[in-house]
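Here the complex is missing a single protein chain, while all its other protein chains stay put.
A and B are the chain letters, set down in written order, and residue numbers restart from 1 in every chain.
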Amino acid sequence: MASLITCPHCGTRPKEEFSIRGAAAPKRPSPTAKDEAWHRYVYVRDNPKGRILEYWHHVAGCRRFLVVERDNLTHEVFGVTDAAELERAGADE
Amino acid sequence: MSINLLHRHVLEDHISGFETDPNPNHLSVIRRPVIFSVLAHAGQETAVAEALWNAEDVAPRFCGPSEWLAVSRTVGAETVAGMLSAIAGASVVDQSDGRALMEISGPSVRKILGRCVAVDLHPEVFEQGHSAAMLCCHATANVARTGADTFEIIVPRSFAGSVFEELMEMGREHGLTRGFAD
Partner (left out) sequence: MTSYRLGSGGAINRGQSLTFTFDGRSYKGFDGDTLASALLANDQMLMARSFKYHRPRGVVTAGSAEPNALMTIGSGARAEPNARATTVELYNGLAAASQNRWPSLKHDFGAVNDLFSPFLGAGFYYKTFMWPGVLWEKLYEPLIRRAAGLGKATMQADPDRYEKSWAHCDLLVIGAGPTGLMAALAAGRAGVRVILADEGFRFGGSLLSESAAVGGRPAAEFTADVVEELASLSNVTLMPRTTVFGWYDDMVFGAVERVQKHVASPSPDLPMERLWRIVAKRAILATGAEERPLVFGGNDKPGVMTAGAARTYLNRYGVAVGGKVAVFTNGGSGYRTAADLLAKGVDVTAIIDARPQSADPVPDGLRIIRNGSVIATKGRHRIEGLIAERSGFEEVIGCDALAMSGGWSPIVHLMCQRGAKPVWSDEKQAFLAPDVGGAFVAAGAAAGQTSLGECLTDGAAKAHAALEALGRLVGSLETPEVEGEYDPSFAPLWYVPGARDKAFVDFQNDVHVGDLGLAQREGFRHIEHTKRYTTAGMATDQGKLGNVNTAGIVAGMRGVSPAEIGTTTFRPFYTPVSFGALAGTARAEHAAPVRTSPLHGWARKNGATFVESGLWYRSAWFPREGEKTWRESVDREVLNVRTHAGLCDVSTLGKIEIFGPGAAEFLDRIYSNSFLKLPVGRARYGLMLREDGIVFDDGTVSRLSENQYVMTTTTAFAAEVLAHLEFSAQTFWPELDVRFVSSTDQWAQMSLAGPKARIIMSRVVQDDISDAAFPYLAAREVTLRSGLKARLFRISFSGELAYELAVPAGYGEAVADAIMNAGREEGICAYGVEALNVLRVEKGHVTHSELDGRTTADDVGFGRMMAMQKPDFIGKRLSMRFGLTAADRLQLVGLKPVEADKEIKAGAHLLKDGAKPSLANDQGFVSSACFSPTLGHFIALGMLKSGRERIGERVMVWDGLRGSEVLSEVCPPVFVDPENSKLHL
């Protein structure tokens, strides 16, 4: 029926407004990175059970990519952050 | 060769024929609104937002962080374009023909819209002047509360016919009527 995601920009919305793009943890390697790094980035996913980071694209709302931290077993959502903000925060560290 | 071009509204075919007097619940289609996309560039988000909210004759609609629709029903596209391009740090693009603007109002408006959108439109949650992008009748729309019982719905032109028919269907129980605003 429904899951609700609270978009930091738009508020609480049903999952129908989003498109899920998959794991948010892998980071795009540098163009000069080794084959292995690129292979892992493009093809290898861990598929863990429990707490995961995922990209959710708010297609029918603000059109921002959000990083949703949720438990894929219980569907509990722990946090929703704008991906670019997360990226910037990571770059500042 | 001189050509006189006729402008045609996308809902022309949907609202032809017999016009009834509007019921208390009414869907009004604005024929030629001015609608611009306004995009704020990096670091200019706050300044652009402020300028937009202070602009006269233009109502800003929130689309996402650093993106708005600037809507006017009173002044022409040239005027709005001039005004918006004066805002530093903003890029603007005319979408007046790319969007259809409808206004739905009446005592049952929240009941009708509850069948069209998933967002809580209770006045304590979705206050007057508030706007947001959301799914409305399966299409991406921008919905704004423009009055206690009045909402503005902006949808992409290509979806307008579908959304309009669905809104009318959802309003049947409440005797929703429709017509062009002018």
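As a convention for this text, a contact is a pair of C-beta atoms (placed from the backbone, for glycine too) under 8 Å apart; a residue touches a chain by one contact, two chains touch by 3 or more.
Predicted model only: the values in this text are computed from it and were never measured.
Considering the full assembly, B:Ser158 is the residue among B:Thr46, B:Thr74 or B:Ser158 that touches the omitted chain. By the touch rule set out above, chain B reaches the unshown chain at residues 1-10, 13, 37, 39-42, 66-67, 91, 93-99, 111, 114-115, 117-120, 122, 125, 137-139, 156-159, 161-163, 165-166, 169-170, 172-173, 175. The chain not shown here touches chain A at positions 1-4, 12, 14, 19, 21, 28-29, 31, 33, 35, 38, 41-43, 55, 57, 59, 63-65, 74-75, 77, 82-84, 87-88.
We adopt the following convention: only the chains that are shown with their structure count from here on.
With each centre defined as the average position of its C-alpha atoms, the distance from chain A to chain B rounds to 31 Å. Those residues of chain A whose C-beta lies close enough to touch chain B in the complex are 2, 9-14, 16-17, 58-64, 82. In the complex of the two chains, the chain B residues touching chain A come out as 63-65, 67, 118-120, 132-135, 140.
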